[in-house]
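Complex shown without one protein chain; remaining protein chains in place.
By written order: A, B and C. Residues from 1 in each chain.
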Amino acid sequence: METSCQRILEESLTISRNDVVRSDIKLGLDAVRYTKLEVNERGELGLSYNATLQLKVNTVGIGKISEGENFNSAALPYIFPSRYVPSDRMRAVANDLFANVSGKFAQALAIEDWLFKNIYYQVGISNEQSWALDTLETRSGVCRDFAHLGIAFCRALSIPARYVTVYAYGLYPQDFHAVFEVFVDGIWYLMDGTRKAPLNGMVSIARGRDAADAAVATLFGNVMGQSMMVQSEIATDEDEIFMPITREMLMRDGNALYLG
Amino acid sequence: METSCQRILEESLTISRNDVVRSDIKLGLDAVRYTKLEVNERGELGLSYNATLQLKVNTVGIGKISEGENFNSAALPYIFPSRYVPSDRMRAVANDLFANVSGKFAQALAIEDWLFKNIYYQVGISNEQSWALDTLETRSGVCRDFAHLGIAFCRALSIPARYVTVYAYGLYPQDFHAVFEVFVDGIWYLMDGTRKAPLNGMVSIARGRDAADAAVATLFGNVMGQSMMVQSEIATDEDEIFMPITREMLMRDGNALYLG
Amino acid sequence: METSCQRILEESLTISRNDVVRSDIKLGLDAVRYTKLEVNERGELGLSYNATLQLKVNTVGIGKISEGENFNSAALPYIFPSRYVPSDRMRAVANDLFANVSGKFAQALAIEDWLFKNIYYQVGISNEQSWALDTLETRSGVCRDFAHLGIAFCRALSIPARYVTVYAYGLYPQDFHAVFEVFVDGIWYLMDGTRKAPLNGMVSIARGRDAADAAVATLFGNVMGQSMMVQSEIATDEDEIFMPITREMLMRDGNALYLG
Partner (left out) sequence: METSCQRILEESLTISRNDVVRSDIKLGLDAVRYTKLEVNERGELGLSYNATLQLKVNTVGIGKISEGENFNSAALPYIFPSRYVPSDRMRAVANDLFANVSGKFAQALAIEDWLFKNIYYQVGISNEQSWALDTLETRSGVCRDFAHLGIAFCRALSIPARYVTVYAYGLYPQDFHAVFEVFVDGIWYLMDGTRKAPLNGMVSIARGRDAADAAVATLFGNVMGQSMMVQSEIATDEDEIFMPITREMLMRDGNALYLG
């Protein structure tokens, strides 16, 4: 997707079959672009997406300022609880941990820091139905869980926060990554409690209230994912960053697929 | 709000104080209109809203067709789980109860019917944090709970469904009401598992994924609601319905208020 | 009940009807005495219980030593999770809060203190299905909730802990009270995170793993409680305490009642 901080210089989507009906649609609060692929015949489907993006890196603050917005109303929907972010049930805990920090931005930074220090990155503890209360309980999870808990704390403190699925340069092993953005004084700041990749090498794929809104791919019918591969490089040119991305997916059967 | 099925013929909002800064904003997926009221001085604030709407009543089907849409993509966000609608955790139950019904619209009708027959309308069992799994457990709740459970079953069966806050003519005692809409073959159909008021006397105030998106009023600061009064009448003129509405609220203190 | 710390000097149970079949039974791990009352005819049933107990007050430590036990095995069942005490899900939080305190008894004292400082005593937030995770979430509740959360933290740290329903001298308003006991070095120590009544004026009525085991009265059939009144006084005689207790209950209909 294009935002005020990232511009697509070139991109291509190569599809292994020629009986695929393709349409681009915009979904959700942020009009995230999805590509819908429909097939009528069962069988294997290979996808290869390549793009080069130009990222604007904002060096103010520790976070990347991903988008400037002066209208509070655009951020307001991100203050409400959502499927994996029951912030309405986390006010007591959020206040206990962060109410003594003064200033919204300082609170958000304290939240990111708390995540890094208190949540253990561990695969296998959480699943796709885990929500922020689970991560608070187990103190462990993957990037998605870190993001949900961070968003929950923010919203519980009346800071709008949203979920962002990204390509992350420097993430090892290479994979999609999930982070969050907080809205303070008209600006969305990027945060990542896992600290697994540099904030200025992240390209947004999709965003929304939580993972339910920002899936990398949504499958309908009996689509089965077979393999997925993501790669990104980085080419800096003074204060601008160019980031080529490669993404390959192989699917079997099913009849519709939405790609973020 | 105006939709393809309801037109505002006239309206007025009377505010008891003249130091209120008023602005109208549109929020969320459906661009629901909210009125933001800000005050600087503490004290009492009285509101009185009067409107007359013209409703188009569609007599096809048992539900009111509230809006025609041919693009599946507009409905797609309403297939995902949300705060009070964890449809991703209700597939087994939904399939157990409704998989034997054939056809999406017939399934939605079966769901509405099941709600009416199996959920007991009772005040005091649920609270503002209750979600569809609670209502499934207790088999009791208020209009909001009926709507959430109906939406959850629909989404679990891949039927887009959304939450609608309405003025309901004929509801006793007079109050706001919550119902749901399901999207089948390009049309949103109104459903109400409580069957407490006629479907053709409902005026939409706000809608969204669930109650988190479609609050009647959102208060910031220390606003305290003191009283609320809603009244609606109906004046039919052949096959069109005119519906005058009166709504009064009295609030104390606080500094911002969003009115749906 | 009689324990190594409390002896019943005299007691009487007056029953308002003479068609009641009464039998005394011992239930559960601690052989708590219950009185079973069965009636065949519907109608009103009044109960009045009066007793005088002699309490041994152990002044070592801040807690009353309610019972000396040298066998770890008697305490072992109180280390496992129970209905309202999901200690198996609270290890991360318990370790986060109390792992830095050294010594089991010091940890238990730190837990009691944390409850007093962090949980707000409030009627109406919790209900009879609330468990320790709810209290951890809302940071508020009544004596039962304080006890469950305290027990949960203890068990999560491998300290056996049990729930005790008591008559509490000095509690205002006069009512039954719930506290907890922890087992350290062969001794059960009484703890009360609410600090609403002196520990040395408590008479145990029933105890068990949690409130499911230690109900004041369990009703079968359509018994309806109508009123309940509890009173206790205290008469000290040097280092021994004599405590007269009055308890009155009025019930309607139903056919069986177990009184702790």
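Simple rule for what comes next: a residue touches a chain if its C-beta (ideal position, glycine included) is under 8 Å from a C-beta of that chain, and two chains touch if they have at least 3 such contacts.
Quick caveat: nothing in here was measured; it's all calculated off a predicted structure.
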Contact list for the unshown chain, restricted to visible chains: B, C
Identify the residue among C:46, C:77, C:186 or C:244 that touches the chain left out of the display. C:77
Which of C:9, C:29, C:106 or C:229 touches the missing chain? It is C:29
Of B:118, B:158 or B:231, which one is in contact with the hidden chain? B:118
With respect to the chain omitted from the figure, which of B:3, B:73 or B:138 is a touching residue? B:138
Logged for chain C, residues touching the omitted partner chain are 25-29, 34, 36, 71, 73, 76-77, 80-83, 85-86, 88-89, 128-129, 158, 212-213, 220, 258
Could you pull out which residues of chain B are in touch with the chain that's been left out? 89-90, 92-93, 96, 118, 133, 137-140
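Simple rule for what comes next: only the chains that are shown with their structure count from here on.
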Fewest touch steps from chain B to chain C? 2
Centre-of-Cα separation between chain C and chain B, whole angstrom: 45
So, what's the distance in Å between the C-alpha centres of chain B and chain A? 30
Chain B residues counted as touching two or more neighbouring chains: none
